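This is the structure, below, for whatever I ask next.
Removed from the display is one protein chain of the complex; every other protein chain stays in position.
Going by the order they are written in, the chains are A, B and C; count residues from 1 in each one.
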Amino acid sequence: MSRILNYGMVGGGPGAFIGHAHRHSVALDESAKLVAGCFSRDHEKCLRQGEELHLSPDRCYTSYLEMAQKEAAREDGIDFVTVVTPNSSHYEICKAFLEAGIHVACDKPVTVSFAQAQELRDLAREKGLLFMVTYTYTGHVTAKYVGDLVRSGGIGDVRMVMAEYPQGWLAFPENDGGWRSDPAFSGPVNCLGDLGTHVENIIATMTGLKIRRVLAKMDKKVEGHILDDNDSILVEYDTGASGIYWVSQIAVGSDNSLKVRIYGSRGTVLWEQESPEKVTVIDADKTVREIHRGHACVTKHAAGYTRLPAGHPEGWYEAMANLYHSFTACVNAKKDGTFTDDMIDFPTIEDGAHGLAFVEACLKSTENGNTWIPVEA
Amino acid sequence: MSRILNYGMVGGGPGAFIGHAHRHSVALDESAKLVAGCFSRDHEKCLRQGEELHLSPDRCYTSYLEMAQKEAAREDGIDFVTVVTPNSSHYEICKAFLEAGIHVACDKPVTVSFAQAQELRDLAREKGLLFMVTYTYTGHVTAKYVGDLVRSGGIGDVRMVMAEYPQGWLAFPENDGGWRSDPAFSGPVNCLGDLGTHVENIIATMTGLKIRRVLAKMDKKVEGHILDDNDSILVEYDTGASGIYWVSQIAVGSDNSLKVRIYGSRGTVLWEQESPEKVTVIDADKTVREIHRGHACVTKHAAGYTRLPAGHPEGWYEAMANLYHSFTACVNAKKDGTFTDDMIDFPTIEDGAHGLAFVEACLKSTENGNTWIPVEA
Amino acid sequence: MSRILNYGMVGGGPGAFIGHAHRHSVALDESAKLVAGCFSRDHEKCLRQGEELHLSPDRCYTSYLEMAQKEAAREDGIDFVTVVTPNSSHYEICKAFLEAGIHVACDKPVTVSFAQAQELRDLAREKGLLFMVTYTYTGHVTAKYVGDLVRSGGIGDVRMVMAEYPQGWLAFPENDGGWRSDPAFSGPVNCLGDLGTHVENIIATMTGLKIRRVLAKMDKKVEGHILDDNDSILVEYDTGASGIYWVSQIAVGSDNSLKVRIYGSRGTVLWEQESPEKVTVIDADKTVREIHRGHACVTKHAAGYTRLPAGHPEGWYEAMANLYHSFTACVNAKKDGTFTDDMIDFPTIEDGAHGLAFVEACLKSTENGNTWIPVEA
Partner (left out) sequence: MSRILNYGMVGGGPGAFIGHAHRHSVALDESAKLVAGCFSRDHEKCLRQGEELHLSPDRCYTSYLEMAQKEAAREDGIDFVTVVTPNSSHYEICKAFLEAGIHVACDKPVTVSFAQAQELRDLAREKGLLFMVTYTYTGHVTAKYVGDLVRSGGIGDVRMVMAEYPQGWLAFPENDGGWRSDPAFSGPVNCLGDLGTHVENIIATMTGLKIRRVLAKMDKKVEGHILDDNDSILVEYDTGASGIYWVSQIAVGSDNSLKVRIYGSRGTVLWEQESPEKVTVIDADKTVREIHRGHACVTKHAAGYTRLPAGHPEGWYEAMANLYHSFTACVNAKKDGTFTDDMIDFPTIEDGAHGLAFVEACLKSTENGNTWIPVEA
């Protein structure tokens, strides 16, 4: 039977958007209750955030290590932790909770190096723990439908993928980009880590294709940027299919314009994150079909995540909630001993590690003057 | 200081969409906790729903009267009740809770007659209780922005309003429409009550215009329909402005296509419920501007309800949650003694009563052979 | 065999948009050559326009009567005349050419009264002459496709029609509207004649429905307007189907936004004049299909008018040219003695007369305080 789980959060202090967003998404299903947190290294801030969230002060920690150990020791300790700190700290925090035997949900990119991600992946496997990487966009009902359609051969063999994620917020020198533009917190990449990994993940999830090699040109378009802000990437998949990925933070006017176009031998599918209520499918006879989230033609698997009738828009929270929906069901199944691998319908540490392998290949390609670099499996 | 309120629900038993939807919307803000319910007249169903929602069995009632009285008597009784039953029972249920001194949030249309709505309005005023009618769509950030723009003269004097809400679910005789098509539960109208009141309310909210008179033609297009399923309404506002409202349940392929177009002497504004992330404003010089929920050009009042950055879609839950956001803040203020009328930023029983006055005028117009009928204030 | 016809033009002097437009449309097919004209009552202007169009000066007339008689008398006289003068002069000009035995193409509305239109209709019948009224929009390939689809039952029985044609050019008092706003040239209506007849005609053409009665509210929204500038019309067809027509000249930002939505018992079809390259069809199972002008799914009849491959946009000229395509083929067939009625695929004087009957019923309804008025057959 499904119980309300207890969970903790590391990061997400006062004013942090992403912590707030995770909490709201979990709240949609009421499947887990926030009971512990390490919201800030500053004890006062941590307590203030905890109070606002109605937490007991003794479960507001200023050290994630202390939190991992004390929560692991409690009878009513957290069932899982959500990690929403800047990228460079993910590795050590996730490692601490895995070592304490606690399931982990971590924001993406999961680490700042492929080696770190591999280590976490191996540790999670060894401990038998669940590890979700919250690539939110894959949670949309329509994204799941695209995956079902493409992976079942609905558009024939994939020949060409056009995928992009432009943003515009770093187009102007007066915006310094905060921690994301600072290698100390963000690691060796900015745009590619923040946006490129989303593109890599959603295409992998939707198509099942493995990237064989990449050829990347990573630009710094705005004066003062130390890290990349505009990346053009040619992709070759193991089937021989081709892809172009473009991610940018300097595309004035773009918000979160993740767009996916997958061209197969028998059809085409188009999906846009900012309009997640619909998918466009074009058949071989050129019929353009617009398929809505709530309509009967969506696959049963994808439709299972629908919360509202067609025409009453769902959005980003529901996509994130859908990830937690599967994750918390799996955590519950772990507790009950009923867990099986095929229950997993969320991005895992394996996916997170692929993202880092992709990032490192792109970096190397750029350093080599834009040559083809294999992506490690 | 803001506390987590306790609330109860009447209706919303197993499988009921609307109860589920209200609970999810409240959960988004974590401003209120469901602690009591009268989910069904069938005790077993009521208990089952209560258990699923982690309620104490002694607060699962099968009589709303008993619930109103017992909860009013408890120290930790509910601060407000949410009523999500079929239309014809709203009146008696709301009345019971108002008489017990409990604030009310009720689904729309608030009653099945103008007289009932007036009675509830007067009772709420007399008792000093808050009464929200959940016209969800007015909660969208963009809908609030349209209201701010139009009511402040941003498009000049309103001259013409085109508003419509077509659905298609009753287009086929094999769908009998459930309780909505049954006068015993739905009252004297189906389409006009379910959809027409939404149109009436959102235009009133956005423009501030009062309807002087209506000329309505209410159709029954599908064989077997006892109540209206397609309504065409000419509207004259007290300023002399004109309007056309069209609502339908037989528009094949339409889901919840509430669309509003307001034409002023200096500009035009377009808004669609199914694409609530944006508003289109056309200036006198024909510049077409697309304004997104999360952008800086939105008014401060509307932007205050934004939860996610532009490009990460918000949807129907957030719109409903925005109503509860203001409502629960007002309930808290009532408890603290800090409440003032200008804090109300949600549809009230006054708005609900206007909806019923509109419905009754349309009915009379149709009975008279489509003549102009004044709408009571 | 098809020959190049000779044609003349009345109206269309220097700077007149509509004369230019007719000439360009005819030129697309090279099926007729302009050889005579009465472009202006001012002889100098007439000659200037004739010279620019490479006409012989002796075929530049300043009297349409002289033109009709002299051209009728010539061996190489015009095969047809195109009349593009202000509305109030159509009647006498068309009559003169019909009496001279010359086929007529006339701009819409064909006359300013139903009686005049009936007289022209009867005269054309009696003389065995062709009379085209250039309701341009029906010439679009996609408009023809919609007609083929709807009239063959492709969306089941039509239940509801939503049709509108808003413009914005008269929204501001500083634009006096020229001759269209002057009863002396425009007749008793402005907006209804200029836009309303387009709506009436395209719906009649697409659906084959006859209007049984109308209920109209004709507004004058802008100070200084003597004629209507915003009209709301309830329509009842002889099958019992319902319709709402809205036409306006005060909808700020609208150019020529003729939009048609036809809801049937088994499907829905959407068409917009400003996006004539596509039609949207929604099936009973809610599949939304976007059908492009050049695609295989368009009917053979409609596809026969396609000039460019899909994706290379056709526009307004092609729509007008399509009318002339059928009209000149019919004129040629008349000359060859091979003409049959089923060759007609353009709007005729019968359609033009229906338009006037519709206009007069709407006027009467408005005068009566917005009551139902039958439309004469």
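Keep this in mind: contacts are C-beta pairs under 8 Å (C-beta built on N, C-alpha and C of every residue); 3 or more make two chains touch, one makes a residue touch a chain.
None of the values given here were measured: they were computed from a predicted structure.
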(request) Pick out which of A:112, A:171, A:204 or A:279 touches the chain that's been left out of the picture. (result) A:171
(message) Given that one chain is not shown, which residue among A:6, A:197 or A:230 touches it?
(response) A:230
(request) Identify the residue among C:109, C:139 or C:276 that touches the chain left out of the display. (result) C:276
(request) Extract the touching residues of subunit A with respect to the undisplayed chain. (result) 155, 159-160, 162, 164, 166, 168, 171-172, 215, 217, 219, 221, 230, 232, 234, 242, 244, 246, 248, 250-254, 263-268, 282-284, 286, 288, 369-372
(request) With the missing chain put back, which residues of subunit C would touch it? List them for me. (result) 4, 17, 20-21, 23-24, 27-28, 30, 53-54, 167, 254-257, 273-277, 292, 294, 307-318
(request) Considering the whole complex rather than only what is displayed, give the residues of subunit B touching the chain that is not shown. (result) 285-292, 295-297, 310
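Keep in mind that, in the parts below, only the chains that are shown with their structure count from here on.
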(message) I want to confirm something about subunit B and subunit C. Since they are copies of the same sequence, is their interface symmetric in residue numbering (over half shared, so same) or not (under half, so different)?
(response) same
(request) Express in whole angstrom the distance between the two chain centres, defined as the mean CA positions of subunit A and subunit C. (result) 56
(request) Please work out the Cα centroid separation of subunit A and subunit B, and write it as a whole number of Å. (result) 35
(request) Starting from the mean Cα coordinates of subunit B and subunit C, work out the distance between those two points in Å. (result) 44
(request) Could you list which residues of subunit C touch at least two other chains? (result) 286, 288
